[in-house]
Structure formats: C-alpha cells, structure tokens
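Can you keep this structure in mind? I'll have questions shortly.
Removed: one protein chain of the complex. Kept in place: all other protein chains.
Let's turn to chain A:
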Amino acid sequence: MSGGPYNYSYIFKYIIIGDMGVGKSCLLHQFTEKKFMADCPHTIGVEFGTRIIDVCGQKIKLQIWDTAGQERFRAVTRSYYRGAAGALMVYDITRRSTYNHLSSWLTDTRNLTNPSTVIFLIGNKCDLEAQRDVTYEEASKFAEENGLMFVEASAKTGDNVEEAFLETAKKIYQSIQDGRLDLNAAESGVQHKPSTPGRNNLSSDNQGSKDNCSC
C-alpha cells in the first residue's frame, strides 16, 4: 500500500464530554484545524471531526464525537458513549462548577463505556492563569484517585491539545498490543480500516511496524 491519506490501519473512536462552555468544540477544532474559534456557538446535539495521526509508526484515524454540554441534550449525547475507545473529559480551570461536576460525568462515562475505555481529563483554558479557580494539584489528585490521565491545556494557544489526543491514542494502542482490548468486541471503539474488513488479525499488521516504538 502507498502512503496516501487513506492509508491507516486502525480507527479509534473518541468522545469529548464536559459542562457547557468549557471549550470542547474549541479543543476539537484546534486539534483538527489547528485554529482557535473565538466565538464558537453552543453545540446542538453532537458534532463530528476526524484526523489521522501517527502512533508508534502506525497510522490511526481518530473519529471524534463532540457532545453538547447543555443538560437538555443529555439524552442525545448519552447514546454516543457506547463504543468509545477514548473519552476526553473537559472542565474549565476558571470555573469551579465545571470541575465539581466531573464526578457525575465520570459516573456516566464509567456506566456507558466499557472498562478498557481510556479516560483523559483536560483542564482547559490554562491561558487564563489570572482567573484560575481550580489548582493544578487539586485536579491532578482527583485524576490520580480515579485512574485518569490528566493535563491542563488551552484550546486558544494550542498548549497540550495535541498531547491530550495523542496520549489517549497511545494508551489505547498499548491496550491493543497488550491484548487488554479485544478488537473484535462490538464495544471496543477500535476497528481496522473499513476497506480491509478481513484483516482482524493484529499480528499481520504488526509485522511491518518498527520495533523502536517508544510507547
């Protein structure tokens, strides 16, 4: 196969969740378009974005569902949790209430996804240091207690945005390699490229990849 844009070996499905206005859509936009949207309208229901990334020499396509934070769309957005391989849970470091709601977001995620789903906590808007309402230490402790990965990021400056999406993918990829994540399970949120539906056997894919993988 040639290295065109359609050559990738896996699809990982992500969801982005969190209170309204914390910057979920901006994070997605920053990640897919490398731009900041200063006046982004509230998401109605769900939105969608994709990007192909490189993890350990493997091309992986991320299919990302950006959900609405508004309470009235909760029923819509809940139906997108199932089958997510990664969940980015976002709060706004300048608004304590968005941090306080994390435990209910986490409960939803744990209930609606499967045990191998990687949950990544993002404290967004870290460019607004002066208005900080939640300390790094506090959030970091919360993440540790709940077994989440964590960074503070800014959709505005782009700080740590790539990292959050890529680290999540690495973790998922590791789970596949360790055999913790079953590719054939309906809810794994991971697939082989659609045009090669027969290739559900991991070993055949790995033969070509290099061993100097850092993850």
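A few remarks follow.
One rule holds in what follows: contacts are C-beta pairs under 8 Å (C-beta built on N, C-alpha and C of every residue); 3 or more make two chains touch, one makes a residue touch a chain; residues count from 1.
Rule of thumb we're sticking to: contacts and distances are computed from a predicted model.
Between the names "Dynactin subunit 4", "Rab proteins geranylgeranyltransferase", "small monomeric GTPase" or "PX domain-containing protein", the one given in UniProt for the chain missing from this structure view is "PX domain-containing protein".
The missing chain, though absent from the display, is touched by one residue of A:Lys13, A:Lys125, A:Lys156 or A:Lys170; that residue is A:Lys13. The missing chain, though absent from the display, is touched by one residue of A:Lys59, A:Arg78, A:Arg95 or A:Arg132; that residue is A:Arg78. Panel shows chain A; residues 4, 6, 13, 44-50, 61, 63, 65, 73, 75-76, 78-83, 186-187, 191, 194-195, 197 of it touch the chain omitted from the view.
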